[in-house]
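A single protein chain has been omitted; all remaining protein chains appear in their positions.
Moving on, here comes subunit A:
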Amino acid sequence: MNDWHDVGCLDDIPPLGARVVRSAQGDIAVFRTADNDVFALRDRCPHKGGPLSQGIVHGQRVTCPLHGWVLELASGNAVAPDIGCAKRFPVKLIGDRVLLQVGAASAGGEEQHGAAA
């Protein structure tokens, strides 16, 4: 299950926005930055499970809509002093197509719960 899946074209995702991909592993949020970089994270904030896809994207970060945790899109890690990590998924752009790899969970692993929760 390490195939790359074509999940849509870049313009399906608004700049500084996100869309959801439904998968057997649960919802995955696919983000697009102002510079057209794409990132994919499990659509659950490590804090209280908020849908990250609904957050405000700024720079290379997203702010969870429920309680305002800020996560790095590249690593899935919460910005200090919060501690936690949302699982990342490999995603890449070929031309204007967005390709997502769902089978392999890359580093970041299971979410940890933050000490500063």
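In this text, a contact is a pair of C-beta atoms (placed from the backbone, for glycine too) under 8 Å apart; a residue touches a chain by one contact, two chains touch by 3 or more; residues count from 1.
As a convention for this text, contacts and distances are computed from a predicted model.
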Per UniProt, the name of the complex member that is left out, chosen from "Phenylacetic acid degradation protein", "Nitrite reductase (NADH) large subunit", "Segregation and condensation protein A" or "2Fe-2S iron-sulfur cluster binding domain-containing protein": "Nitrite reductase (NADH) large subunit"
Hidden partner interface residues of subunit A, rising order: 5, 7-8, 12-17, 19-24, 27, 30, 34-35, 48-51, 54-59, 61, 63, 65-68, 70, 81, 98, 100, 102, 116-117
